[in-house]
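Sharing a structure here in structure tokens format.
Of the protein chains in this complex, one is absent; all others appear in place.
Each chain gets a letter, A and B, in the order it is written, and its residues are counted from 1.
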Amino acid sequence: MPLLSVRNLKTRFATDRGTVRAVNGVSFDLEEGEILGLVGESGSGKSVTALSIMRLVPEPPGKVTADAMTLDGTDLLGLSEAQAREVRGSRMAMIFQDPMRSLNPVLTIGRQITEVLHRHQKLAGAAARRRAVELLDTVGIPMAEKRLGAYPHQFSGGMRQRVMIAIALSCNPRLLIADEATTALDVTIQAQIIDLVKRLTRERGTSVIWISHDLGVVAGLCDRVNVMYAGTVVESGPIRELFHRPSHGYTLGLMGSTPRVDGTSTRRLTPIEGMPPNLIDPIPLCPFLPRCRVSVAACQARPPAPRQFGAGHWASCLADLAP
Amino acid sequence: MMWRYLGRRLIQVPLVLVVVSLMTFLITRATPGDPVQIMLGMQTSPEAAAAMRAEFNLDRSLPEQYGLWIAKVVTGDLGRSIRLNDRVTALLAERFPVSLQLAAAAMAFALFVSIPLGVIAALRRNSWIDYLCTGYTVLGFAVPNFGLALILIYVFSIKLDWLPITGIGSSEAAAGGWWTYIRPFIVPAVALGTLQTAMLTRLLRSSMIDVLSQDYMRTARAKGLLPATIVIVHALKNAMIPFITMVAVQFGYMIGIQVTIEYIFAVPGMGSAVLNAVVTRDFPVIQGFTLVISAFFLFANIVADMLYALLDPRIRY
Partner (left out) sequence: MAVVQSPPPVAAPRIAGSLRLAARQFPRHRAAMVGLICLALICLAAALAPWVAPYDPIQIKLSAKLKPPSFEHWMGTDHFGRDVFSRLLYGGRTSLSVGLLVVGFAFVMGVPLGLASGYFGKRIDNLLMRLVDAFLTFPPLLLAVALVGLLGPDIQNVMLALGLVQAPVLARMVRGSTLAVREDVYVTAARALGAGPARIVLSHLLRNVMSPIVVQLTIVFAAAVVAEASLSFLGFGTQPPQPSWGRDMSEARRFLGDAPWMFLAPTGAIMLCVLSINFMGDGLRDALDPRAWRTRRTIGQAER
């Protein structure tokens, strides 16, 4: 049985201009110990998906519905707010993009770690501090003991993200969601953080949802990838499959616009033309149609249904792309 | 590092105070008419007038008078009151604590109302509490404190007869229990503190709204912390920083604007002392008291800056 099961997740926001369908029917499974990548441009709905799973979407003005959304057997959608608070931080955890802004500037990092331990594991005092030091060691913060009394602004960007990881993993969650966790960091630090996450989650058997717009990062880390566009998953498959046989116009576009270190230097990057989709009044056809370079006649006639392209690899595309 | 900043600020204090003292001096000396005549009244013998002139150095040139006064001030001697035949410093010792208590009472009221109102209004934006809060602050800014005082007196003292309007610092009040002592403070404190309440509520509300939209609040929620923890430990601690510094500044400022309230409620404080001194042309009192009030305000400002540095770990001078 998969650890996380999401069926037909829809998250809508009421705005002055109408209802924004940020997530418009997302379904996927996440196995235990699996690292799933969630890729897409800004506004594709990846972050909102994560927030919906974490039950962090403010309702109003948001509204989260799904046919099913279960974590390890627990129906996440049916939880009351108080119950959701029990689950958050202990069984599922999330780290965010900018660690400087995601850590409270007036609290010591020791405090920001121990409060989670206190809240979910009832650890207090010296025991909590010991555990906090252990966690900081695990994520590679030197002189952990001394650093407990330090404030976030006294750390470097990479260190802060390590602290965030320590906080997230402190109660051994089954699910870790990382939302653009390395986007704000230097490239070399990015690599370190990715390696850290890979190692720690493999060790603990934690499942990971890694959200990014950066295909390169995803390629180095994830087992499977979901490509999202306009609030839906347009393609999903094992990492190798996806990179060797992109089967959706959007995925193709993403590949084409991603610089590659090993590629021929004369290849031109092909950006994806056009504007982001309208999430209030979606067209009844494929949402990517206005910007797609490989669309066929059928695309103008009917919306695409998911098609199988290989083991565990499907895409909602009517075009037949490549070999 | 902080001590260096503190040192720099403290150095500026005497400079500003010199200018203030100069201003007060010039204002008092700008009064038309012969000061001695004014002070002693019409029927006065030439000898008495001459003696007074000598005592108050009024026969010297203006710069000399100023210099002499300042020299005395530096040694802590603010002179003698002309009318009340007492040392200015002694008068200060009587009056300053009373003003301080009134200011403290007003500030206590302000905190009592503004903290819960500001926090709740920020948490429940666009709810009836938020509109109540906005309405209250708008009115609080608009009503002049002496107008409010009259309204409160009318309602609470005259019509309802719940609260007295005089008696602050009186001996009967001091003799009775703490409630008898506090009772006469209530109406004046509310009248004086309403403007501060409006200001502080607005500040805390906008500060909280700003803090609540920060990323670290999302992290706190993602950790599954209890709502009380999130609001008090994570949000309030940040939002309080500008709030507390504003409280310090406003407290220092209040002493200067209390005068109408002191006038209405016959409070024997600094403001009413200066008022009387102006009417009776009691220059030493005017000069000495305004100097002290200004110094207090400066001091409050420095305290506010220090508090800011203390509360916000990102700031280290």
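Methods note: a contact is a pair of C-beta atoms (placed from the backbone, for glycine too) under 8 Å apart; a residue touches a chain by one contact, two chains touch by 3 or more.
Just so it is clear, the model here is predicted, and its values are computed rather than measured.
Shown as candidates are B:73, B:88, B:274 or B:304; the residue that touches the absent chain is B:274. Only one residue in the set A:108, A:154 or A:278 touches the chain that does not appear here, and it is A:278. Which of B:48, B:142 or B:232 touches the hidden chain is settled by the complete complex: it is B:142. Contact between chain B and the unshown chain involves residues 12, 15-17, 19-20, 23-24, 27-28, 30-32, 138-139, 141-144, 146-147, 150-151, 153-154, 158-159, 253, 255-257, 259-260, 263-264, 271, 274-275, 278-279, 281, 286, 290, 293-294, 297-298.
Just so we're on the same page, only the chains that are shown with their structure count from here on.
Residues 54, 56, 84-90, 93-94, 96, 98, 101-107, 115-116, 119-120, 151, 153, 164, 167 of chain A are the ones touching chain B in the complex. By the touch rule above, chain B contacts chain A in their complex via residues 214-216, 218-226, 229, 233-234, 237-238, 241, 311-314.
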